[in-house]
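Apart from one protein chain that is not included, each protein chain of the complex appears where it belongs.
Chain lettering (A and B) follows the sequence in which the chains are written, and residue indices restart at 1 in each chain.
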Amino acid sequence: MATEVATVELEERAKRAESRRGVLIGAPAFLYLILFFALPLLIVLVYSFASRSSTGATILGNWNLNSWIRVFDSQVAQIAWRSLWLASLTTVFCLVFGYPFAYWIATRSDRARGVLLILVMIPFWSNFLVRTYAIRFLMGVEGPVSIVSQALGGEPIRILFTNTAILIGMVYGYIPFMILPLYAALERMDWRLVEAARDLYAPGWTAFKKVTFPLSMPGVVAGSVLVFIPSLGAYVIPAILGGSNTVLLGDYIVSQFLSARNWPFGSALSTAVMIVMLAATIFYFRRGGRTL
Amino acid sequence: MTESTTAGRWSERLLGANGWLLYLFLYVPIFVLIVFSFNDNQRVAVWTEFSFRWYGEMLDNDAVLRALRNTLIVAAVATTISTILGTVAALSMERYRFRGQRSADGLLYLPIIIPDVTMAVMMLLFFAQAINIASHVVRLNFGLGTISLAHIAFNIAYVAVVVRARLALMEPQLEEAAADLYASKWQAFRRVTLPLIMPGVAGGALLALTLSLDDVVVTSFVSGPGSTTLPVYVFGLVRRGVTPLINAVSVVMLVASIVLVGISLGLQRRSGKTSPLIE
Partner (left out) sequence: MAVLAVLAMAVAACNPADTVDETQPPTGDGTTAETTSAETTSAETTSAETTPAETTPTEASCAVDAVDGDLNFANWSEYIDPELITAFEEEYGVDVVESFYESNEAMLAQLQAGVVYDMIVPSDYMVGIMIEEGLLMELQKEAIPNLVNLADRFQAPPYDPTLGYSAAYQYGTTGLGVNLDVVGADAEASWALVFDPELASRYSGQISMLADPRETMGAALMYLGYSINDTDLAHLEEATALLQEARVNIATFDSDQYDEALVSGEMAISHGYSGNMIVGIDGADNPDQFAYLVPQEGATLWTDNMVVPTVSEHPCTAHTFINYLLDAENGGTLTNWNWYGSPNAASEEFIDPAVTDFYAGTLDSDELEVIEDTGDYEINFTDYFAQARS
């Protein structure tokens, strides 16, 4: 009897020690983020209740809910919906093209894998703006792709300033964010499980659907999150390739802080976006079976 | 890994095709970028004639060189620290259970969720206050330090996501086995866990580096005298018209990265280790 109680007690102490170790291990990172992120974030929250002077300075007084009320404006909803749609499409396409790509790299030989992955990242070590301009140049009516297609007897391409152009540019810009986590997950794949499925006479596709894909889920989830969330706030690529014909959420928020100099509204809008995104991420993770 | 574990022959071909097409897709704009760095014209897209003019001008242009230097310093510091911090955060979240873990999770996702400009504004305000409070004791200023601190803040989150994806797939049994063999926690970490998560850590580091090299909005708000970075400088050029000078700078950066990576891979191969991107 006594020994059983003692064992339980020991177990609990061990558990608490484990838990404490967990906190200690992560402490440097968590403390850093609390100091250099959470604390500044509270400033934004405070600003969302402040008011704007006639020259656009923020008055930390005259607290009000005006900015928050405006967040629910129909114009905001329209802009948000457009950005949501773009982000979803971007994520889907990144997944569709990125997954086979990550799979392919993960199944190459030891020596090739590292090189192939780094080759993916290298284009992104050039300057973002110049890269986007180069893409714009390629898509132009007078650009090289257009010239080639005309030489082949076809029409000049009219992609620039369309939604297609924006999507191509977005997929280009965000696909590494999908590939890296997917690779990290797939590389760890226990291929013996797939082999076992084949031994059990499962055709290739079934083996993939029932074994590989589910096992790579953490990578899929991580990649989707890393693509969807930033692309929700993207506005530079859409502006350059899409002609600024429509206003996206990222652009709208930036303009509140810069050209409109309405920091309270910008703060309220950003906070609202963050709350929604955080809730959505939590929901997505719960569905995916991971903890959050 | 034998042939029979991957899909059949034709799907193998499809995968390969997809791979190479994607590389094409990624590199064609880079090719354009490189070609136009040799353009003699002031405007990028109008080809005049071949010349090394912009490379010469780049070497002469102190402002650009200093911006490049600043970018590299910040990127190096931010990547290193954020990779370490991001990894420990990931370990803590995936291998242990503790109270307040839900909040920690939220905290680790917020830097990814927050709009760039919002983070820029809040870091500016925060640093301004911090510098003001600290001024009673020590005289601080905005500069490479504040930029690095801001970069680390958002990079930690990205690194953590990648490493966590990796950790989620590892069975704890391996580490338990190490414990059974009387390995200390540190030994188990160093010899079992770390090598196993290396691809995740390296992937996270690559991501952090890329983010740091390209950051504009946050950097422009928290930089100080003499600490302008290259992406901010380039964005400022837009107002005046971007010249092929920046193409030349990009090409130099690309070549430098490739050389660095090539050297590090070569060194590792020589020392018998394989790339950190594989186990």
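By definition in this document, contacts are C-beta pairs under 8 Å (C-beta built on N, C-alpha and C of every residue); 3 or more make two chains touch, one makes a residue touch a chain.
If you're wondering where the values come from, they're calculated on a predicted model, not measured in any experiment.
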For the full complex, which residue in A:L89, A:L258 or A:V276 touches the chain that was left out?
A:L258
Could you tell me which of A:A29, A:I79, A:V227 or A:M277 touches the chain that is not displayed?
A:I79
Sort through A:L60, A:V96, A:L193 or A:A279 and give me the one touching the missing partner chain.
A:L60
Footprint of the hidden chain on chain B, which residues?
41-46, 48, 61-63, 66-67, 121, 124-129, 131-132, 135, 139, 141-142, 216, 220-221, 223-228, 232-243
Applying the definition given at the start, please give the residues of chain A touching the unseen chain.
34, 38-39, 42-43, 45-47, 52, 54-57, 60, 75, 78-79, 133, 136, 140-142, 160-161, 239-240, 242-247, 252, 255-262
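By definition in this document, only the chains that are shown with their structure count from here on.
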CA centroid of chain A to CA centroid of chain B, Å
15
Can you check the complex and tell me which residues of chain A touch chain B?
18-23, 25-30, 32-34, 36-41, 43-44, 47, 97, 100-101, 103-105, 107, 110-111, 113-131, 133-135, 137-138, 140, 144, 172, 175-177, 180-181, 183-185, 187-189, 191, 194-195, 198, 204-205, 208, 215, 218-219, 221-223, 225-226, 229-230, 233, 250, 253-254, 257-258, 263, 266-267, 270, 273-274, 277-278, 281-282, 290-292
For a test of understanding, state which residues of chain B touch chain A in their complex under the given definition.
1-2, 4-8, 11, 14-16, 18-19, 22-23, 25-30, 32-33, 36, 44-45, 85-86, 88-89, 91-93, 95-99, 101-102, 104-123, 125-126, 149-150, 152-153, 156-158, 160-166, 168-170, 185, 196, 199-200, 203-204, 206-207, 209-210, 213-214, 216-217, 230-231, 234-235, 238, 242, 246-247, 249-251, 253-254, 257-258, 261, 265, 269, 274-279
